[in-house]
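One structure below.
The complex appears here minus one protein chain, its other protein chains still in place.
Now for chain A:
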Amino acid sequence: MTPGSEADLRDIVAVAVLAEEPLAIEGTGSKRGLGRPVQAARTLSLAGMSGVTLYEPEELVLSAKAGTPIAEIEALLDAHDQRLEFEPMDYGPLHGLEPWQGTLGGVVACNLSGPRRLKQGAARDHILGVRAVSGRAEIFKSGGRVVKNVTGYDLSKGLTGSYGTLAVMSEITVKVLPKSETEATLVLRGLSDEEAAGAMAAAMGSPAEVSGAAHLPAYVAARVADAALGEASATLIRIEGFGPSVEARAAHLGKALERVAALERLEPEASRRVWRDVRDVRPFVDGTQKPVWRLSVTPTKGHAVVMSLRMQAAIDAFYDWQGGLVWLRMEAGEPEDGLVRETLRRFGGGHATLVRASESVRAATAVFQPQEPALAGLSKRLKAQFDPKGVLNPGRMG
């Protein structure tokens, strides 16, 4: 079913509630491989609710219907030298799909952010307002179109990352920001994972306003930007901004880091290509269904988690967010969720999400990090408040 208006959308949910027949919610279906498989009689597609409804570049705000292609929004912003500051990532290639098939609603429902998340916040930090239909078949709105707003609960954040299980978003308002005039990436060569963690912490703790800090071990480094980085491990430090500022910061940071390792520098075009590939997990785009985990950990502990896992399983890994985001591919084909989560627990906690696996594996594995009982109870009660009949994407986050 493809509603063309918010009223149609509400009616479809109302019928589902009356019939107690669950709906699978999607935009274009590009993220079907994320989360647990949904058992639903029917699919509700937001693809028919598309289009930018408000864009005022000088006010740094954009509203669009949930089914608007994210590629359309990025192109519009780009034409005005602006961007989505959270640098949404794209799981398409990792799931064997063409890139950039998704919608704004999908990006927000899954809270997808890229490398710049480390400095500028996640998708949830840039959502100013939403309109949505809850599992009660009622239309509601939250937030507004201004940055500074504490009027009532922030349901916009509540819906971001909820995978369509609380409400179906119909329209979303986001904060946008000017594009950087230019960028550069410093590349430290040949560091071990542990040495890289130290170098990235030093860079992030400097006043250089680093907007990306990733580490690609040797095998992985060869698999970004058509092998432009060569074979040796590469630790990437990105600096963005106005020309003179980027020069000054790159020079300053380069001086501090040249004692640590051999240093190279990527100019804007090469820098953008490398970061795009890091963002979209291109090193693990291999045409297989080998399980891929996304670990969110204390940044300085990422390398220790990986080291411990390497001793016990065949894995491949690389790091973004100063080491706090670990992409992990299980080479033997099994998800080994017990091992992964136990290791995480031993190194200060965080969460592990299975972001690529066959449908049968995802049906049999806890895709999202299991929650402590008190927290799980609150989440369950929130779901029951918004979707008492369980008609919206049942089981997707379960």
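We take it that a residue touches a chain if its C-beta (ideal position, glycine included) is under 8 Å from a C-beta of that chain, and two chains touch if they have at least 3 such contacts; residues count from 1.
Everything below uses one rule, namely that contacts and distances are computed from a predicted model.
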{"item": "Identity of the absent chain, which is to be given by its UniProt protein name, from \"Peroxidase-related enzyme\", \"FAD-binding protein\", \"Chemotaxis protein CheA\" or \"Sulfite reductase (NADPH) hemoprotein beta-component\"", "value": "\"FAD-binding protein\""}
{"item": "Identified contact with the non-displayed chain, of A:Ile139, A:Ala218, A:Ala232 or A:Met307", "value": "A:Ile139"}
{"item": "Options A:Arg32, A:Arg189 or A:His252, residue touching the unrepresented chain", "value": "A:His252"}
{"item": "Residue touching the undisplayed chain, where the options are A:Leu60, A:Ala232 or A:Ala313", "value": "A:Leu60"}
{"item": "Hidden-chain contact residue, picked from the options A:Arg36, A:Lys65, A:His95 or A:Lys157", "value": "A:Lys157"}
{"item": "Residues of chain A (touch criterion as defined above) contacting the omitted chain", "value": "1, 7, 11-12, 14-15, 17-18, 21, 41-42, 56-61, 81, 111, 113, 117-118, 121-122, 124-125, 134, 136-142, 144-155, 157-158, 160-162, 166, 177-179, 181, 201, 204-209, 241-242, 244-245, 247-249, 252, 296-300, 321-322, 324-325, 348-351, 353, 368-369, 371-372, 374-375, 377-379, 381-386, 388-389, 397"}
